[in-house]
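Left out: one protein chain. Kept in place: all the others.
On to subunit A.
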């Protein structure tokens, strides 16, 4: 086996945590049960990895072990650890009056690969079909003269017959236009635009752009009545305790529920606002107030779960309800990067 390939295998398997090792190897489905049983999984991790790589080297004599198989393993690892990457969202559009999309997955894959290979001589493209008629694409970029760098691949997740594609932010930004072109042409779209939406949580991004985050509907068949809900006030409280501002608390709860709903919020880590507005001050003094040009500043909200945090602000008494629409429009508009200018 090629030394670089063996090394690639070794480093890929080494990344896998021991708790997931068996699951990932079984999902990969390249090594059979019998072959896996020849490895002693009770050793130290380095020894296990060494044994596995030796096993693969031996297999190579009987079957053609290709870079593609290693790439597959890498895709599976990334699928299990998708939150380790930061994902961008691209939106494609068709020309009005375009024909109905008869999406053929095999055609898409071959078209995508051809476009990249025609532009860059050295590129590794691998595919893995996933749930809901989607495909995970792994791309290792090279140049005309350099072999592809297997350790800094880019990933693209595409759900067939949708206008959205999710890409892991790649360090190699120069290849982005080519990637966009390959996606657009292969999926039979006309244009592609990068959305101002970014997060580690791929499933949340999908929920936002596919508009799947609010799935509670009023029907006659529902067993829980939506009106019969206490607005968070404990009924079993001691009767000696009186809430001075009970009415206000109830109003805040109601407004929060109207805006944020009952459903779990999609998970984002930040919202960024680039302000280019004139400085406004109550006191008509100060250097900043006299400026004619807009003041540029960046406001960034960070949180392990931004939308849930925003939802809890008003009930906790930290902010007024209703919150600014700039904050509450995030899932609806599908963006967490904003540029605000004076109107």
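We adopt the following convention: a residue touches a chain if its C-beta (ideal position, glycine included) is under 8 Å from a C-beta of that chain, and two chains touch if they have at least 3 such contacts; residues count from 1.
Operating definition for what follows: contacts and distances are computed from a predicted model.
Of "COQ9 C-terminal domain-containing protein", "Trafficking protein particle complex subunit 2-like protein", "Centromere protein O" or "Cell cycle control protein", only "Centromere protein O" is the UniProt protein name of the chain excluded from the display. When the whole complex is considered, the residue among A:160, A:181, A:272 or A:328 that touches the unshown chain is A:160.
Touch with the chain that is not drawn comes from one residue among A:2, A:46 or A:101, which is A:101.
Residue A:132 is the one among A:3, A:33, A:132 or A:293 that touches the chain not shown. Remark: the residues of subunit A touching the chain excluded from display are 100-106, 132-133, 159-162, 164, 209-212, 214-215, 217-221.
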